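Presented below is the structure to which this report refers.
A single protein chain has been omitted; all remaining protein chains appear in their positions.
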Amino acid sequence: MPDMIFLALSAVVVASAVFALEAKELIYGTIGLGVSLVGVAGLFMLLGAEYLAMFQVAVYVGAVVVLILFTIMLVRRESGRIVDEEEPASFGSVGIYVAALVALAVAGAVILLAPVSPVAPEFYQVQLQDLGRSLAASYGVALVILGLVIGAAVVGGLTLVKIDREEKPSGTTE
Amino acid sequence: MTQLQVLPGLQEMVDSLVKIVTSRTFLEIVIFPGLLNVLLSVAFLTWLERKIIARVQLRIGPLYAGIWGVLQPIADFVKLLFKEMISPELADVKLLMLCALGLMMLAAAPIVTIPFGEAFVIANMDIGLIFVFAVMSLFPSVLLLIGWGSNSKYSFLGGLRSLFQQVAYEIPMWLSVLGIVMLTGTLNLAEIVRAQQKVWFVIPQVLGFAVFFTAALAELERTPFDLPEAETELVMGWMTELSGAAFMVGFMAMYTKFYVMSALITTLFLGGWLGPAIIPEPIWVVLKTFLVAVVIVTIRGTFPRVRVDILLRTGWMRLLLLALVNIVVTVILIWLGLGWVWRV
Amino acid sequence: MEPLSSYIILSSAMLGIGIYGLVSKRNAIRLLFSIELIVNAANINFVAFARYSNPPILSGWNIVFYSIAAAAMEATVGLALILVAFRLNGTIDIRKLNRLRG
Partner (left out) sequence: MALGSWSLVAIFELVILVTTVSLLAFGWLMGAKGKNPIRDAPFESGQTRLGEARLRYMMQYYPYLIMYVAFDVIAMFLFTWGLVFATLPFAQEYLFLIFVAILVVPLWYALHISGRRDLW
């Protein structure tokens, strides 16, 4: 019998994900995305990864959603109207079929291949100590590479966005 | 006399209701560390602030409502409840109300993890500190939405400034706390307080305390960092377009956050409930919290306001540097083998 | 306790929504939403499988740390690109962003 919390959380996640894509105003779409990310964090808590859920909320909903909101506020036409589609995309319905197909394929594969899904061992609360120790022991090198990725993303993002006064960009300017 | 045949269902419901209401967790949530405590301390801090600021500026401050004007915050509370909630044109009233509600819930959330006694905490989570970190990092997006929703220059600028101010001071604040986490090895606030049995964390982590205190000032938007609400330039910052009950909820959220940050400072650095046993443990926590609040308020009375870009550069350069230096100091402390003093 | 398959059904549903968004939405920021959804669907699978194996393996949680970091960095660069596209073309409607010139 699937317990109620899981059903409620997954309903929240799916509903706000659809709302994020369908909302007319982008600001409400971002709020929908934020709510679905918090729902995913709630699922992590259900699975015993509370430490992870907190950082998922802090990084995603705290930082990435703020950056998206900031970009939406920058990316508005001078007329002040928020940038949104004039008319719905012609191939919207194709999108639904493709998406449904992929989702069914993945879910069906899992159900058919592993009909007897392993029942979870009794509740297991990960010890932060050995989580940190396993991170330091086996994933140290990956951490250094991630440092390079973060450096590249920050430096790249900034050089992209800065306006060089020497060559004027052809399009509209600030 | 036959006892009245009460509906069978009703009897159990009433019994269970009575059992719930008198249960310890309910009392904790609604009475002491929970709701009543937050509301009363918000009122008290408002009064305290106005009195101290008045004393600093050699005037008397609220006097008539009750003894020394103690009932002044309650008078304001009732007055604001009955004022009209003006919705500016083209403003997004739904968004404003949602964000005012979100602000209050986020401001009050960390109270749940702050220990007021040996076993006197609402939710003893072993990731308490990260829960506070996650809640604190949600504030910028709510403030930006309020600034955006109220569709007025002042509140949009105020929302932006408070977003960037909190963003600039969030990272040094949490890196300064990292020193404590390295010493104790836990994230549970109750264990952090127990680790301070011998020596409070103010002494080994003086640098961390300084960075955390400054960053808390900026996080609370208090002078010298109260740019978003700079009376002279920005009227009331992101609260400009809120009116009536919404303004009161926003104001209350800010003072709840003020109370929660002072309680956090006492728990992390000033040994929460530790103190000679004459005074019971929760009173120690409340006493230290109000002491920290008095210091913060006197700072508000005495310091000038800082310019925006200086504010951002200090946040990112100087405070972050000091936080990293504090981590290096802690690393040296542990390598020197002094870590056992606080090892839980 | 939940059988593992219900978590997988949920994550494949999120994958479906993400792909729907990628295929049929025309606003560049909405594409970013759907990419975030797809990354979160993968994260759910990582944590669910890490939790349901006996004894639970920790590498699942470690991988999700890295995937959150990578997705956050990808979002920053993506948003920078959207800003540049808006500045050069005045619109972020992907059907109009088809000129390869800078």
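The letters A, B and C name the chains in turn, as written, and every chain counts its residues from 1.
Operating definition for what follows: a contact is a pair of C-beta atoms (placed from the backbone, for glycine too) under 8 Å apart; a residue touches a chain by one contact, two chains touch by 3 or more.
Model, not experiment: these values are computed from the prediction.
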Considering the complete assembly, the absent chain touches shown chains A, B, C
Contacting the left-out chain: of B:Val21, B:Ile279, B:Val295 or B:Met317, that is B:Met317
Chain A positions in touch with the non-displayed chain are 3, 5, 45-46, 48, 50, 55, 58-59, 62-64, 66-67, 70, 73-74, 76, 80, 123, 125, 128-129, 131-133, 135-137, 140-141, 143-144, 146-148, 150-151, 153-155, 157-158, 161-165, 174
Go through chain C and note every residue touching the omitted chain.
1, 65, 68-69, 72-73, 75-76, 80
For chain B, which residues touch the unseen chain?
25, 29-30, 34-35, 80-89, 91, 97, 100-101, 104-105, 108-109, 111-112, 122-125, 130-131, 133, 137, 148, 150-157, 160, 164, 167-168, 170-171, 174-175, 178, 181-183, 185-187, 235, 240-241, 244-246, 248-249, 312-313, 316-317, 320, 324, 331, 334, 339, 343
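Convention: only the chains that are shown with their structure count from here on.
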How far is the middle of chain A from the middle of chain C, if each middle is the mean of its Cα atoms, in Å?
5
Just the number, please: Cα centre separation of chain B and chain C in whole Å.
34
Chain centre separation in whole Å, for chain B relative to chain A (CA means):
29
In chain B, what residues contact two or more other chains?
none
Multi-chain contacts only, two chains or more: what residues does chain A have there?
51, 55, 63
Chain A residues touching chain C - in the complex, by the definition given at the top
2-3, 6, 10, 13-14, 17-18, 20-21, 26, 29-30, 33, 36-37, 40, 43-44, 46-49, 51-52, 55-56, 59-60, 63-64, 67-68, 71-72, 74-75, 77, 83-85, 89, 91-96, 98-100, 102-104, 106-107, 110-111, 114, 117-121, 123-124, 126, 130-131, 134-135, 138-139, 142, 146, 149-150, 153-154, 156-158, 160-161, 163, 169-174
Quick one: which bits of chain B touch chain A in the complex? Just the residue numbers, please.
95, 125-127, 130-131, 133-134, 137-138, 140-141, 144-145, 148, 163, 167, 185-187
For the complex, which residues does chain C have touching chain A?
1-10, 12-27, 29-30, 32-34, 36-37, 40, 43-44, 47-48, 50-56, 58-59, 61-62, 64-66, 68-77, 79-84, 86-93
